[in-house]
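Accompanying notes for the structure given below.
Note that one protein chain of the assembly has been removed; the remaining protein chains are unaltered in position.
Each chain carries a letter (A, B and C) given by its place in the written order, and its residues are counted from 1.
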Amino acid sequence: MTELQDQRGRGGPASAARGIGTAPVGAAPIEVRTSIYKMMVEMRDFEKRAYDLFLQGLVKGTSHLGLGQEAVAAGFAAAMRPSDYTFATYRGHNHTLARGAPMAAVMAELMGRQAGLMAGKGGSMHLTSVAHRMMGSYAIVGAHLTIANGAAWSAKLRGTGEVAVCFFGDGTTNIGAFHEALNLAAIWKLPVVFVCENNRWMEYTPISSVTAVAHPAADRARSYGLDPVLVDGNDADATYAAASVALERARAGAGPTLVEAETYRHGGHSRADPGKYRPEAEVQAWLARDPIPLYRARLAESGVDESVLRRIEEAAQSAVDAASAEAAASPPPDFSLVEADVWADGGSSWRR
Amino acid sequence: MTELQDQRGRGGPASAARGIGTAPVGAAPIEVRTSIYKMMVEMRDFEKRAYDLFLQGLVKGTSHLGLGQEAVAAGFAAAMRPSDYTFATYRGHNHTLARGAPMAAVMAELMGRQAGLMAGKGGSMHLTSVAHRMMGSYAIVGAHLTIANGAAWSAKLRGTGEVAVCFFGDGTTNIGAFHEALNLAAIWKLPVVFVCENNRWMEYTPISSVTAVAHPAADRARSYGLDPVLVDGNDADATYAAASVALERARAGAGPTLVEAETYRHGGHSRADPGKYRPEAEVQAWLARDPIPLYRARLAESGVDESVLRRIEEAAQSAVDAASAEAAASPPPDFSLVEADVWADGGSSWRR
Amino acid sequence: MAEMTYRDAVARGIAQEMERDPSVVLVGEDVGSAGGVFKATVGVFDRFGPDRVVDTPISEQAILGAAMGAAMTGLRPIAEIMFSDFFAVCWDIVANEIAKTRYMTNGQVSLPLVIRSANGGGARFGAQHSQSVENWAMAIPGLKVVAPSTPRDVVGLLAAAVRDPDPVLFFEQKSLYPAKGDVPEGEIVDELGTAVVRRHGKDATVVALAAMVPRALEAADRLAGEGVEVTVIDLRSLVPLDVTTVATSVTETGHLVTVEENPRLCGWGAEVASIVAEERLFDLDGPIVRVTTPHVPLPAADALEDAAMPTVARIVEGVRRSLQ
Partner (left out) sequence: MAEMTYRDAVARGIAQEMERDPSVVLVGEDVGSAGGVFKATVGVFDRFGPDRVVDTPISEQAILGAAMGAAMTGLRPIAEIMFSDFFAVCWDIVANEIAKTRYMTNGQVSLPLVIRSANGGGARFGAQHSQSVENWAMAIPGLKVVAPSTPRDVVGLLAAAVRDPDPVLFFEQKSLYPAKGDVPEGEIVDELGTAVVRRHGKDATVVALAAMVPRALEAADRLAGEGVEVTVIDLRSLVPLDVTTVATSVTETGHLVTVEENPRLCGWGAEVASIVAEERLFDLDGPIVRVTTPHVPLPAADALEDAAMPTVARIVEGVRRSLQ
């Protein structure tokens, strides 16, 4: 039996941070909550469109959609200050949009167009918008946890109060960099928040079959002198609350937090993967806990008018339509970009 | 407060495996214990001689002595079967001798001579004697934990009942490979025993200043679904007992054990390092707990005759004298070895 | 003789060897019931079961360490590193441990193991999933390095790699997975270190590897239209390197062009060029030209990636430059 399970049994510290099923006490003000809803709906519509465009051959290469995991990205983004840093994985569309990167530029990047967020040089797996403090999407598992530490270290030395928030998957908890990053963050008391989006699957392998503990992140927190924090990743109020606590702790100089948010990807791992390796009952159970209708109902209950919700939904659709059209209208990037920006001088020359 | 400390306070599971200060119940038969004493004395005399020869310029390059840590190597070696595998670090002289590799060949290796265990090709940091199932000393921190897993995996698949025992330092618990190796060993239930020789120091940095938990190995066992095991690494009866339990568990198919043995290196990190960065009181306290006089006294108490102990000590001295003379008499390796044995065909040709 | 894809040839090669030798095991991420993310190990799990075909966590160091320790003690593992870019997360095990152990132990330890990996660009995956890193491997003493260009060679060279007593890095070129070719029935076992002349011409020698072989052949076709006849050599293996075939051809043609997916600096083409510049300098009638990816990380957008990798047009231009 893992320690975390122990603690749950005893109603220990981990339980406090859990919020499964109900909004935690002290939920966010209603404007924040409607903005969370707006973000989630935009992400959902964007990802669905990206999938359609992939099937049409307009989105190239690979893409890893965040469908189903919106409540993590939105809850955290809502709690972050504009000056905080985001580090994400290849499954980073949600996080990029959540920080305010323009939808058209993100879509154009997926399509490999000049108007792309990085003019097509990075692609879906490397979305970056420094202007929005979205410090990058990283496609090799593990590395960015150590890089997020660096931003936090720098913030600490510079005394800015900025916090780095780093998102990654359950599978990432088994790679060496995870361990190194967590230990360093703890001993240096860095203002960093590590968020494991536990969607239960690596690519095609269930995380439980390759992990020595039940909760790949939370059950390892003690190894770094940290308290386990487990949160319902499909409940945006819960993720917002967990984010607020962790960000506050980081800003207060109390060091890192490791949050495990339990969630699920609605689709396959990437591209056209139908995700058929997953048990149908598991898929259905999680679809029934789709974070978006759940949150919609909760907002309605809280008194948000149906018309407000509708407007949000319609606006999101229009925004995605406009963004897709704008992206599709952009030409492919200029060939000169191939040899540009290896160096700060704008070029790529290795000789003189 | 770490979980391990918790458990100690409550007298939980970790305490049972501790044996600090007293021989655990069910100590080994007296022949085994005298053989442990013999091993420790040989290691001690060998290492002291290696240090002298280093100062004389006869031992070349670098060497990392195991002075003070003999009770770990001896206790484990005594508990292992001849068919079990040892994997060690650059601080591997003790472990190599403990498995029965000839002293003269080990000394000649340190001196870079033809008669060396690897004819001088590996040096002090890479002692290997496959004939004695000493599967190598590894000089880059972390890697060999993953390699030991491989030997254990193979033993399991081949159904041989062999166990792999892997020794490493406290500093090694902070590198990524440690984490990957422990998780894999746990999920595959491998017959492997990981032994952290916690001597409190990396090279010149105290482990406590760079580690998020008090016990770098034991406090992390739970991350791999394992029970923490902490043992007095200066008490050879305790290490022998811990080894026996762990080996038995491995052979029974119950998977890996992670043992943390608390010990101390009497000298510096390597070569002529005087180790002056360490607080004098700490050094003195540990010298007072030198495993060898401690064990000698205990054997005497248990009725082993002084003459037996003397004979062991004299024999060790003679053996080291003879080994050093034999090593010194060996010529340097033949130049042809430079281009030998890159490939199984004995050569190094990369072209045809 | 059946037509099959390069992808299916991988599974066939693995199955051939696992069938023959019970000590051969397959280990890696998603290699088991999922059949690999490139579907190159489909059917292997069903045939040989979970003891011999093992899925792992995302722990590349642990995967290769396990392969190494197993190879030291009686198994012959085939380990998969999903994308060759990921060698960077486990390079210590490859370059410092696997490559050096036989030498450091004065021959005491044998490491009969194969590490397969999907290599190279063309899939619009961006800079971290598209590198051709066979030159990283070639630079490390103690590694054999193989990169087939046809389905038949996949089977034969994989078999040779598995049977080889030394560690072999086996690069499967991603862009070739869907390529089809004839593969004879029955057991196929090829020989490492043997290049193949894919086309013979007296005007220039073009040396290529993996996905650059079909491109070089296309360039040769185009050049033939201009009356230039080139020899195209498929190296197939970088270590051992078949210097004889290359040097003999250069002596005949007087011109050498290397075509590699590696970014420019220290690509394998540099090594081949330096050998010829040392051993056949006086046979050369023109500059040695290297066609490479420019020294840049690969861009993701299709238009940019296509422009970055060596194109048929650039190969043609390279041959012309060498002939001037």
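One rule holds in what follows: contacts are C-beta pairs under 8 Å (C-beta built on N, C-alpha and C of every residue); 3 or more make two chains touch, one makes a residue touch a chain.
Worth saying up front: this structure is predicted, and the values here are computed from it rather than measured.
**Student:** Sort by label and list the shown chains the missing chain touches.
**Tutor:** A, B, C
**Student:** Would you mind spotting which of A:63, A:96 or A:146 touches the chain that isn't drawn?
**Tutor:** In the full complex, the listed residue that touches the missing chain is A:146.
**Student:** Thinking of the whole complex, not just what is shown, which of A:165, A:187 or A:312 touches the missing chain?
**Tutor:** A:187
**Student:** In the full complex, which of A:85, A:201, A:264 or A:286 touches the chain missing from this view?
**Tutor:** A:85
**Student:** Identify the residue among C:73, C:135, C:237 or C:253 that touches the chain left out of the display.
**Tutor:** Looking across C:73, C:135, C:237 or C:253, the contact with the absent chain belongs to C:135.
**Student:** Pick out the residues on subunit C that sit against the missing chain.
**Tutor:** Those residues of subunit C that touch the unshown chain are 85-89, 91-92, 94-96, 99-100, 103-104, 126-128, 135-136, 138-142, 238-239, 241, 262-271, 273-274, 276-279, 281-282, 284, 286-290, 294-297, 299-300.
**Student:** Using the touch rule from the top, list residues of subunit A that touch the missing partner.
**Tutor:** Missing-chain contacts on subunit A: residues 85, 117-119, 121-122, 126, 128-131, 135-136, 138, 140, 142-155, 157-158, 162, 164, 176-177, 180-181, 183-184, 187-188, 337, 340-344, 346, 348-352.
**Student:** Since one chain isn't shown, list which residues of subunit B touch it in the complete complex.
**Tutor:** 60-62, 112-113, 116, 119-126, 138-142, 171-172, 174-177, 202-205, 209-211, 277, 332-333, 335, 337-339, 342, 348, 350
Criterion: only the chains that are shown with their structure count from here on.
**Student:** Centroid from C-alpha atoms only, then distance subunit A to subunit B, rounded to Å. What do you get?
**Tutor:** 44
**Student:** Give, as an integer number of Å, the spacing between the C-alpha centres of subunit C and subunit B.
**Tutor:** 40
**Student:** Between subunit A and subunit C, what is the separation of their C-alpha centroids in Å?
**Tutor:** Subunit A and subunit C have C-alpha centres separated by 36 Å.
**Student:** In subunit C, which residues are in touch with two or more of the other chains?
**Tutor:** Correct list: 56-57, 59-61.
**Student:** Spell out, as numbers or ranges, the residues of subunit B touching 2 or more other chains.
**Tutor:** Subunit B, residues with two or more chain partners: 142, 176-177, 180, 183, 187.
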